[in-house]
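With one protein chain held back, the other chains of the complex are shown just where they sit.
Our next item is chain A:
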Amino acid sequence: MESLFFFLASLTLLCALMVVISKNPVHSVIFLIITFFTISGHYILLNAQFLAAVNIIVYAGAIMVLFLFVIMFLNQGKDSSAEVKTSTLSKIAGAVAGGLLFVVMIAALKDATVATYDPESFNSQIGMVENLGMVLFRDYLLPFELASVLFLTAMVGAVMLGKKETGETHF
C-alpha cells in the first residue's frame, strides 16, 4: 500500500509537471488527463470509490473532452512546431513569483503536524456511496441545494451568453 501510494504520488507530480513543461497544448491536455486518473487512484487508495468514479466522469470524461475540443481548433493552419516566445522579463517575474510561493509553502508547512486517524472512531466505509449520500442529504442538505441552485444560475447565464441575439450579430 505504502509503495503504491509513493508510485502514484510521484506519477501524479511528474504528469502535473509535464502539463506545464510540454510545448504542445494537446500534449499538456493529455498529461492533465493522466493526472486526473492518478488522482482518482489516490481516491481509491483512500477507499472513496464514488469520488474516484465521479472524478473520472466529470473531469476526464467531460471537461477534458471540451478542453481538447477547444485546443484542437487552436494553431490550425500554422506550423504546430512553432515555439511559444517568452520574454526574459516574464521569465524572471515567473521565477520570482514561483520562488515566493515556495517560501510561503515552506513557512506554512514547517510547523504543521501530520494528522493521523483515530482507530477507535475510524470507519473505513466513510467514502462509500451510501455514507456520502447520507451526509450530503442529511447533514449538509442546505449547502448542497444552494450549490445546485448556483450551478443552475451559471447554466442559465451560459445559455444567455451563448444565445444569438436578434438584430445585428457581433461575431
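Methods note: contacts are C-beta pairs under 8 Å (C-beta built on N, C-alpha and C of every residue); 3 or more make two chains touch, one makes a residue touch a chain; residues count from 1.
Just so it is clear, contacts and distances are computed from a predicted model.
Hidden chain, UniProt protein name from the list "Hydantoinase/oxoprolinase family protein", "Cell division protein FtsW (Lipid II flippase)", "2-oxoisovalerate dehydrogenase subunit beta" or "NADH-quinone oxidoreductase subunit H": "NADH-quinone oxidoreductase subunit H". The missing chain, though absent from the display, is touched by one residue of A:Leu4, A:Leu17 or A:Met72; that residue is A:Met72. By the touch rule set out above, chain A reaches the unshown chain at residues 24, 26, 30, 33, 49-50, 53-54, 56-57, 60-62, 65-66, 68-69, 72-73, 76, 80, 128-129.
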